[in-house]
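Everything below concerns the one structure shown next.
With one protein chain removed, the remaining protein chains of the complex are shown where they sit.
Up next is chain A:
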Amino acid sequence: MQMNVYLHFTPLGPVLVNEEGQILASDMITQDKDPEKIARFMYELETGNVPERVLGFLASSLSKEYTLAVEDEEVARKISQSLKEVKVTVQPGSKVHRALREQQQAIVEKAFGISYSDYYRLVREATILLARWKVKEVAEKRDLYVAQAVNALDDVNKTINLFASRVREWYGLHFPELNDIVEDHEDYFKIVSKLGSRSNISLEKLKELGFKDDLAQKIVKAASNSMGAELTEFDLNAIRLLSDAGLQLYSIRRNLEKYIDEAMYDVAPNIRGLVGPTLGARLISLAGGLEKLARLPASTIQVLGAEKALFRALRFGARPPKHGVIFQHPYIHKSPKWQRGKIARALAGKLAIAARIDAFTGEYKADELREDLEKRIEEIKTLYAKPPAKQAKKEPAQKKFRGHGKRKGESK
C-alpha cells in the first residue's frame, strides 16, 4: 500500500506530515523573519505558482512510493507537472489538514522553532503588506484612464462654455435681459430648453425648475418688459438643439466627476484626500501617470501645468511661475498673492509625499498629510500676514477663480 503524505502550507513555508500528523520535513522560506518575503511566498501560493524552492524541497524529501495530498487544485497541477514521478491528490479540508490547522501553534514551533507570538506578528504584517500590494495591483494602469477622464472633463467644460456663449447670443435676440440676470450656464440652458419663449415663462414654472424665489421674480419681471424680438416655434427649436446638448453636457460632466472621484479612490487615495479628485487627476495627467508624478521633485510638481510660463522665464528671463495647476486649489487661490508662492511650495511638498505613497506603498495617510499642511499654512499666514512693503499699495483685488461656468464640489 502506498503511504500518504500531506503537504501543509504555512506562511513560513511547507511542512510534510504523515497520516498520524508527524512532521517528516519542513522548509522555512525566510530565516531572517522578513515579512516581505513571507508576503511574496503567500502571493505565489495564491496564484498557484509553487515556488522553485518548494519544488526542490519536495523533490529532495519525497521518494516515489508516496501519494502527496494537497488542498489546492492549481498547486496540485503545478507539482505534478514539475515532479512527474510524484502522485498528487487534491483533498481540501482533509482530516489531517484540519488537524494541522488546529495545531498551528505546535506545528510552527516544532517545524520552524519560532514562538507563536512571533509567528502571528509576522503573518499579520505579511498579510497587510500583501493585501496592500494586491489592492495596488488592481488599481495599476487605471491612472491613465483617470488621466484621460480628467482631460475629457476639460473638453466638456470648454464645450459647455462654447455652447453657452452661442445660446446666450442666439436666444438673446429674443430675451436680451436674461443674459445678465442668469449667470449660471446650466440655469440658462434650462430656461431655453424647458420653457422656451419669453411668454411661456412664469413664476410657477421657474420654481418647478428649481429657481430661487427672488431670481425667479427678476426673470419674470424682465420677461414681461423685454425689448427683444419675437420668436417663432420654428426658430426656437433650432436654438433648443444646442441648449439641450448643453444640458446633456452638464449631466456628462457630473458623471465624469463621479467616475473620477471613485476611480481616484483606488488609484491615488492620498492625492485625492489631499487635494480632491479632480485636481489630483489633473496632476497625474500632466505628469503622464502616477509613477511619473511620484518620481518628480516637489519643485516640479509645484509648477506642473505652467510649462509655458516656465519656458518664458528660462528663455526671456521673465519671473518664473510660482505655481501651476495647483493654483486651482483654494488653499492657494483664496490666499493673498504674496503668500501664494510659499503655500504652493508647502502643498507641492505634501503632494510629492502623497504621490509616492500612492505609487509605491498604498497605505492611507492623507488625513495626516493634510493636517501637517494646514498647520504649515497657518504658520505662513501668521508669519506673512502683511504684504511686503513695496507691493503694499498696489495689491490688486483678489482674483476670483472662474474656470468653466459655475464650479461646485471640488473645494476642500
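Some points to look at:
The working rule: a contact is a pair of C-beta atoms (placed from the backbone, for glycine too) under 8 Å apart; a residue touches a chain by one contact, two chains touch by 3 or more; residues count from 1.
Here, contacts and distances are computed from a predicted model.
Of the candidates "Probable glycine cleavage system H protein", "Ni-sirohydrochlorin a,c-diamide reductive cyclase catalytic subunit", "Indolepyruvate oxidoreductase subunit IorA" or "Fibrillarin-like rRNA/tRNA 2'-O-methyltransferase", the chain left out of this view carries the UniProt protein name "Fibrillarin-like rRNA/tRNA 2'-O-methyltransferase". Annotation: of A:17, A:42 or A:332, A:42 touches the absent chain (contact as defined above). Only one residue from A:154, A:266, A:291 or A:372 touches the chain missing from this view: A:266. In the full complex, chain A contacts the hidden chain through residues 9-11, 42, 45-46, 71-73, 75, 92-93, 97-98, 101-102, 104, 120, 123-124, 127-128, 130-132, 134-135, 138-139, 265-266, 269, 362-364.
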